[in-house]
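One chain of protein is taken out of this complex; the other chains stay put.
== chain A ==
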Amino acid sequence: MRPSSERQPERSDRPEPSEAVVTRTIERRQLHPERAGAAGDDGRIARRRPRRPPGLPWILPALALSVGVIYYGIGYTGYISTLNWDGISPDPPHVGAGNYTRILHDPVFWDAVRHTAEFFVVTFVVQTVLGLVFAVLLHTRLKLAVIYKVIIFMPVVLAPAIMAPVFRHMFAPDGELNSVLRHVGLGALAQPWIGQTSTALPVIMAITVWEWTGVTFVLYYAAMTQLEQSVLEAAKMDGAGNIRTLVSIIWPEMRGTTVALAILGAIGALKTFDVPYLVTIGGPNYATEFLGTYIYRMTIPLDHVGYGAALSIILLVAALIISIAVQLGGRERKARD
């Protein structure tokens, strides 16, 4: 704690600074001559520090919320991850890093990691291409553009819980997709889409692309309104066609949006739960198991709360690493350019 003379310098009844304090102040001035001006030359400690409005009261509510809820929650999850706990027992045994060691030897965990990576790559690439193309097309003088925008964005506002039964029905062996295939003479392609390991994950990816392309489109559409018209016109004057303009002018200008979408997509992939849980319950045979569904499976139906907490911590660390890596990657490219 600082001496009262430092905390309340403006009070008129303050005591005179002691000799020791003055000595320390002089020493600091010698060490940091650039800061000496702030304290003035008269040796008065009161003027040594610039006056700033007190910030703590303003950030206190947010700080309390963050520390009290989020960071406490993370810390508590970290603690639970060292227990062999069913979520109810009052005195669970400590297992140290035992849960983490088991996770490293758990084939379902590695399947979930692989599914997450494949899911991110495919959904991000497809959504980016579709979102960019839709945004470019709707920046042209297209008739009924408002209706197209609504159609593209509509899936974003539809709850997965509502759409899941529809998709279960659509991709069932006697569902609408197979029915359409049979009617157009492609009956040989009809198959139990969510009932076999080879097609279940692609179906989950397709549903996710359908659901989230609207967000990608909106962000690219908004970013394109910031493009300098003069640059586009200059490209046109230089003889660049539509595709060349898209690839060489528009796409590089969208880098910030793409990086943001990549971060969101990566975190979204790590957190994926609703669609695979509601449509395939992580199956068949773990073919659509993601970290989110596996955490739920271990924590709730199987009562391995400690193991589930360890999986959650791994997910958190992975999300942080990926976010930082993508962010740094984007900055480095920007700096190089």
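Here, a residue touches a chain if its C-beta (ideal position, glycine included) is under 8 Å from a C-beta of that chain, and two chains touch if they have at least 3 such contacts; residues count from 1.
As a convention for this text, contacts and distances are computed from a predicted model.
Taken from the listed names "Response regulator", "MxaA protein", "ABC transporter permease" or "Extracellular solute-binding protein", the protein name that UniProt assigns to the chain not shown is "Extracellular solute-binding protein". Among A:Met163, A:Leu177 or A:Ala200, only A:Ala200 touches the chain left out of the display. Chain A residues in contact with the hidden partner, per the touch definition given at the top, are 86-88, 172-174, 191-197, 200, 280-281, 283-287, 300-303.
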